[in-house]
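All protein chains of the complex are present and in place, except for one that has been dropped.
Naming follows writing order (A and B), and every chain is counted from residue 1.
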Amino acid sequence: MQRSVIETAASLLETGVCTRVLGWKTGEFFYDVTPAVFTSAEEVRKDMVFTPFCGANLSKYLIAESRKEGKIAVFLKPCDTFSFVQLQKEHRICRENVYAVGVQCPGMSDPDALKALGLKGLTGCVQEGDTLRVDTLYGEKAVPLADALSLRCRGCKSKRLHDCDAIIGTQGKDLQTSRFAQVEALEAMTAEERFAFWRKELSKCIRCNACRNVCPACSCETCVFDNPDSGVQNKAAASSFEENLFHIIRAFHVAGRCTDCGECTRVCPQHIPLHLLNRKLIKDMNTLYGVYQAGADFETKPPMLAFTLEDPEASIITQGRNGQ
Amino acid sequence: MQRIGVFVCWCGSNIAATVDVEKVARVLSQEPGVVYSTDYQYMCSQAGQEMIQEAIREHRLTGVVICSCSPRMHEATFRKTVEKAGLNPYLLEIANIREHCSWIHKDKLTATEKAVILGRAAIAKVQLNAPLTAGKSPVTKRALVIGGGIAGIQTALDIAEAGFPVDIVEKKPTIGGKMTQIDKTFPTLDCAACILTPKMVDAAQNENIDILSYAQVEKIQGFVGNFTVTIRKKARYVDENKCTGCGLCTEKCPQKKIPNEFNLGLDNRRAIYIPFAQAVPKVATIDPNHCAMLQKGKCGVCAKVCTAGAIDYKQQDQLITREYGAIVAATGFEPISMDKFDEFAYSQSPDVVTSLEFERLMNAAGPTGGTLLRPSDGTHPHTLVFVQCVGSRCDGGEKGKSYCSKICCMYTAKHAMLTREKYPDTEVYVFYIDVRTPGKSFDEFYRRAVEEYGVHYIKGMVGKVTPQDGKLKVQASDLLGGRQLHIDADMVILAAAIEPDKSARPLATMLTASMDTNDFFTEAHPKLRPVESPTAGVFLSGACQGPKDIPETVAQASAAAAKVIGLLVKDSLTCNPCTAQPDELMCNGCSSCEKVCPYGAITYADKPFRGPNRTTRIRRVAQVNPAVCQGCGACTVACPSGAMDLLGFSNKQIMAEVDAICR
Partner (left out) sequence: MQVNETFTPTIVAFCCNWCSYAGADLSGTNRLQYPANVKIIRIPCSCRLNPMFILRAFQRGADGVILCGCHPGDCHYTTGNYYARRRMTLLFSLLDFLGIERERTRVEWVSAAEGAKFAATMNDFTETITRLGPNRRLEDLRCKEV
């Protein structure tokens, strides 16, 4: 896979299909993969990677990149293509400047998951089918891929690649996974338990804004939290209230637009399961207003911009389900 | 620096009895920005208003807070007051300390405390008020009526009578609509054609009315006072100006076997036809699907016989674009299809007819020349069964409509009565769920059918109609008698539910006018603004808004005309200045706001913006048309970036109120 991704990228540049390639390259450690723009085939062959750690969703970068001159090729995993479509739906990407290459994805791994398995001194890693061959300072170890998967990939919703000009690997299908299991577990708790859970989790927030900055839905020209006129502007939190305000407002702002790509939780340095807030909203919208997947198509009206005369009243939540 | 004046009204004892007004004025005078604070017995009185105006001048006030009755009561009054003193009328806020305070609290301490907080909230808000100017937009003094039935004709006539030009767009070759097909009208039994055709002629002869028949609205742009409409005038292959309506071509055309729409397919017409004798405009139309010349290039009989030389086989559709100040939807109704009601054997026997078909069978200009004959064998029917509520008042909605079609009870009584009058040898049964006769002389009419004409009214529904041996076996239940009935009928007449015309839905989309779940147009207010659509400048006439009989339709048509005239007499419109306003620098161009706007007030434009390093970026940004925006604020919350704000109720203003109250 790695080779065909790199060769595709190189040939797209060589044949002049695009002038730039948006892909991934490694940082300080091999598992520390970051998005990068390449402008020549040499650069691509030298630095570009496609490893089990290419979790980063590149679609958001297209907002800026697709407005520059010349065509840019981008490599998108199935879940990234949802964001790609959603951003187009919101008129944020100039599609004609983008050559989208869909890359089928076996699920991305999480270095922390490997460390949690007791592996130390990681030096390299290759995925072979269902197994991850990990090189460590203490020799090679084989790990079942399922055990190394990052949290969001364990609840992968779809292997379908949307709106791609070319596909590497095979086109996939939507999957039935129990991605709402953790939301349901929380719902089953008492209000006190839920409150304790979130107080513990949100107390870890350091307001680094990583979740916001990585989120493809959080791509506003100016974020409300940076806008002095919004009434909720703040940089560092002035009061304890503001972090949870931040997360509630953020979750609400992306409601109906969040594709559940899980980037927020992936990048959170404090490991707050932020995606649960989004998933809760997705689950509610699916239950109350019909199943909707942001970015699955170009036409369907998002549930927050639509209504039916028969929608349930707000009290359905406050009276209907009782966690106590 | 803000210079706020606070004026606390006693409202006689209405406020002063439970609120310590002097204390409120005193406490509020300490609020930041307040430079003047006073109380007075009646702020809305002449003396009170002068006091406010004097204070504005003397203290050079930049904002005014009046603690008084509800803004719904006197906001407009006080806006005028401050405007006369040179202050922008929107630099005024009212703290409602009467309805929301003094009248609902008994304890003076509590009420005074609350009045202070309400005053503070108003002060906090007024500090952020911006001077707003109501914009003006010009009015094109021409109206468009879509639909040329009795509703459209009446609306157009009334508008034209007031001196304004008006166009009627009718999709059929003639105006007149459903009423042309009706024989007699209830409860007076006068002939429909006799009262309708003079109106059709009036419309045709009125200098202010332009009838665009055989035409359809293709595109609508613009907003109240300034609509631009594109109309497709379909090719009728006959020059309207040359055709004299002599009808010779319609007699000579060799294509004879085409179902005649006007008689609902009960007889045939030619490929070139005039729908009926009194058609307006009385010109022939070629049906391109059946004309041999247009289909195969062979024939040309009509062109040969036409002495006026009006036939033009090369005619093309014509697109006409015109400007209008107001648009009236008068698209009317259709009886629903009987396909789903197989139990009544409509598709199995020609002797099962709908009520509208029955109208044609009774009509002197109809296929039988007004003699009631069974369509199957042309014999005289002796037993007739009328079934009411076919598709009306259906639960579940799958098969029929949930609503009452309103007109069926009365026209069925009319049919039953006319049948018995003309043919005393017939037995007439009417099966009903309820007989609904609210209307002037309606119940009397129905009782005459029962008492004088001996029509058998039976409460109950017909379960099944089976054609057998030239008869229609009708199985029905008599709910009051508690028995099953079997009637051998010669004819069964179905009172089909009515539904909005199919063209209404795409029209509503073009108009951005809202519809209910049944595709009837929604009125701006169900009780107080029944002939206006919530979209400004769009009005509703006739059955497109809901089932109606003829007098109701005409009444609504004239009401809609009055509203249109009220709009067209104005040279310009004053817009509500409290409209949505996007901050273009923050707008993502994501179209969220556009999707929730009920008025279609939001469009998008690609605009250049200065980027870093002297670069220019083209960005898609929302544009609000203040003449169309009504200021609901739906877009402000839909906007993910908070770029959309509402003037007069901005985010900052509302939050300032929240802060003042929660402080």
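Please note the rule applied: a residue touches a chain if its C-beta (ideal position, glycine included) is under 8 Å from a C-beta of that chain, and two chains touch if they have at least 3 such contacts.
Since we're looking at a predicted model, the values are computed, not measured.
Within the full complex, the chain left out of the display is in contact with A, B.
Checked against the hidden chain, the listed residues B:103, B:313 or B:453 yield one contact partner: B:103. Only one residue in the set A:32, A:112 or A:311 touches the chain that does not appear here, and it is A:311. Interface note: of B:111, B:306, B:352 or B:510, the residue touching the hidden chain in the full complex is B:111.
Think of the hidden chain as still there; on chain A it touches residues 183, 186-187, 191-200, 202-203, 205, 224, 230-232, 239-245, 248-249, 251-252, 255, 277, 280-281, 284-285, 288-289, 303-305, 307-309, 311-318, 323.
Considering the complete assembly, chain B touches the hidden chain via residues 70-73, 96, 98-101, 103-107, 110-111, 113-114, 117-118, 121, 514, 522, 525-526, 534, 578, 596, 598, 630-634, 636-638, 646, 649, 651, 654-655, 657-659, 661-663.
Keep in mind that, in the parts below, only the chains that are shown with their structure count from here on.
Centroids built from CA atoms put chain B at 47 Å from chain A. Across the complex, chain A is touched by residues 517, 583, 585-592, 595-596, 604, 617, 619-620, 638, 640-643, 645, 651-652, 655 of chain B. Only residues 67, 90-92, 217, 219-224, 227, 229-231, 253-254, 257, 301-302, 304-306, 309 of chain A touch chain B when the two sit together in their complex.
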